[in-house]
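Here is chain A:
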Amino acid sequence: MLALRAVGKSFLGVRVLDGVDLDVAPGEVHAVVGENGAGKSTLMKIISGGYAPDEGSVVFAGETRTFRGPREARRAGIGIIHQEFTLLPDRTVAENVYLGHEPVRRGLVDRREMLARTSALLASMGAGPMPVDAPVGRLGIAQRQVVEIAKALALDARLLIMDEPTAALADHEVELLYALVRRLRDQGIGLLYVSHRLAEVFDLSERITVLKDGRRVTTVRTAQTTTDELVRHMVGRDLSGYYPGRAAPADVGPVLLTVRGGGNRKLHDVDLRLRAGEVVGVGGLQGSGRSALARALFGVAPFTTGQVDLDGKPVRVVSPRAAMRAGIAYVSEDRKGEGIVARQSVLDNALLAGRAIGGSWSGRSARTARMRDLLGAVDVRSAGVDQEIRFLSGGNQQKVVLARWLALGPRVMLFDEPTRGIDVGATSAIHDVVRRLARDGAAVLMISSDLPELLGMSDRIVVMREGRIAGELPAGASEADVVALAVGAVT
Partner candidate 1 sequence: MTTGDTLLRRLPRVRAGGLLPILVILGVLLILVAIRQPGFLAPGSLMSFLGRSAPIILLAAGQYFVIVSGEFDLSVGSLVTAQVVIAARLIDGEPDRTWPVVALVIVSSAFVGLVNGVITTWLRVPSFITTLGMLLILVGAVYFWSDGSPKGELSEQFRRFGRRAFEDVPVFGRVPYALLVVLVLALLAIVLMRSDFGRTLVAVGDSPRAAELSGVRVARTRTIAFVLSGVAAGVAAILLGGYSGVSFQAGSGLEFSAITAVVLGGVALGGGRGAVLGAMLGALTLELLFALMNFSGVSGTVRPAVQGAIILLAVAVSAARSPSD
Partner candidate 2 sequence: MRRTRASIVALVVLSLAACSTDQPATGPSGAPSATGAGTGEQSKFFVQADYDAELAMLGATATGPADKPWEQVLNPKMVETTKFKKKGPHKICFSNAALNNPWRQVGFKTMQAEVETHRDQISEFVHVDAEGKDQKQIADINDLLGKGCDALIVSPNTTATLTPAVEAACRTGIPVVVFDRGVETTCPVTYINPIGGYGFGHVGAEFVAQKMKPGGKVLALRILPGVDVLETRWSAAKLVFDRAKVDVVGVEFTDGDPAKTKKIVDDYLQRHGTIDGIWMDAGAVAVAAVEAFQDAGKPVPPINGEDQLDFLRMWKDKGLTAIAPTYPTYQWRTPIIAALRILDGKPVSDPWKLPQPTITQENLGDYLDPAMPPLHYAMCGCTGLPGYPQRWK
């Protein structure tokens, strides 16, 4: 029912997709797997009308289609669940579910029908009771994800794309989703299932396509492959050699930062110690409190209970500024929204934090000169430091953000998904910087959804679940250990 032929797409000269072929049959669950930045999300957006392909063709239901927007794709019968929520917090559940195709009777939106259909739809999904007439803003994250799925289904989709649908779901909700996917499949709907979680892929799919660096590596029947084989296809390299070496026990210094009983709206009873010279990885599902932990430490959404000590002395980190003064730095997972200032130059972006903290006039030119060196040292590739940063690739943007913080000489460095959506070369450069920071005596906390990265980089791994620290793993733990802790399965 869906056939992609040699689809290609570039952003600002960076090739994101290159000659990708893909087929989905009715009643088939076709999984798409690949590392971060492999091009999965871009591919899904092309199918669902979010982007137009630069080359190649999309054939849907026997016709070659170029969707001019999401609306056309939806009308044609392609539903999509995005990684980010596409819900309006001020509108009710029913209004969100039926946005764009509200049921109409005699010219007016039939509210009763809409509520009834929404309830029925949610019921058919096996979701728990939900206030369909309440604003989405009042729902929890998991409930919102259910609404998001209902929204994608509401338009009688013949092809449903699910981009990491379980990322925010709790166990029993994942089970419900499984049941739902199977039910849809049995109804003859084709499903494209994008996931990091190989276990899910094996549970659900008939076929699996592996993407790597924007190309299709292979498409295999699920029954005829194994996890190991898939991982080899996805990674295509020897894992152990790829990451810079870990810290030797002798390199690990004294405890720099301690959190005792830290809590706020999203976190509970967090106890954490970060040592100089050590990279501490943080694992867990999306929404488990990983990001909230980093944001609490950096004072964005501070701890409201508990105590934070730096060098054994209590500090009050009430704002990013306070955190910076204490020597803490933070690289957000949302590079576009919270990292870069898109229309300013590379140099302006790199100097932003230094300027914010202030400095004497006399120190200005020296600071700028140092920054130029630093940008060279982290190997930022641009047409010059005066180029606007939005024209750089994601990896180079991230290097600029890193330089911004390195210039301040942070003692505690917090990374949230530092390599998400970044090409392989830049990723490895960033890994090197992370490790070098630790070697130079900083305490590093690194959040990552990318399990190989988490396992490869960390000297110690903290796994979070539901706002708490679920457990700690030593270097050399397996992916299974992390996942087990993250989802709360008994190991």
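In this text, contacts are C-beta pairs under 8 Å (C-beta built on N, C-alpha and C of every residue); 3 or more make two chains touch, one makes a residue touch a chain; residues count from 1.
Picked so that all candidates are chains of the complex that A comes from, given by their letters.
Keep in mind the model is a prediction, meaning the values are calculated, not measured.
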Requested in this report: Spot the contact partner of chain A in this complex among 1 or 2.
Outcome: 1
Query raised in the report: Can you list the residues on chain A that touch candidate 1 in the complex?
Result: 10-12, 50-52, 54, 298, 300, 320-321, 324, 330, 332, 334, 337-344, 348, 351-353, 355-359, 364, 388, 390, 404
